[in-house]
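Yeah, one chain of the complex is gone here, protein chain that is, but the others are all in their spots.
Coming up: subunit A.
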């Protein structure tokens, strides 16, 4: 698992990268009530706004953590946004992205570094 300063996690699974938000992020957001995911097939660049997530408090954008093509999205969290609070680091993944170059992941935080980052 790798982590970004935007509180996303990335997990390499076969030839794709699975992306979601961290427990810490879910806790800070509060109860999630709405998730809008990108269309499968969309090509995204790092820092593109790819997901809109709304909690009882406010709307937030989730940025693409890496360049690639969206190959699968998790419709279950669109139907039940509360899953993002229940299990953000497993069941409630956001999308899978096919990445040409995994190199940028080397620069991302590992779990220990992320834990230090969120204090």
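Quick note on the criterion: a contact is a pair of C-beta atoms (placed from the backbone, for glycine too) under 8 Å apart; a residue touches a chain by one contact, two chains touch by 3 or more; residues count from 1.
Here, contacts and distances are computed from a predicted model.
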Identify the UniProt protein name of the omitted chain, choosing among "aminomethyltransferase", "Amino acid ABC transporter ATP-binding protein, PAAT family", "Deferrochelatase" or "Carbon-monoxide dehydrogenase medium subunit".
"aminomethyltransferase"
Out of A:1, A:33, A:102 or A:118, only one touches the absent chain, namely A:33
May I ask you to list the residues on subunit A that touch the chain which is not drawn?
30-31, 33-34, 36, 52, 54, 56-57, 59, 78, 81
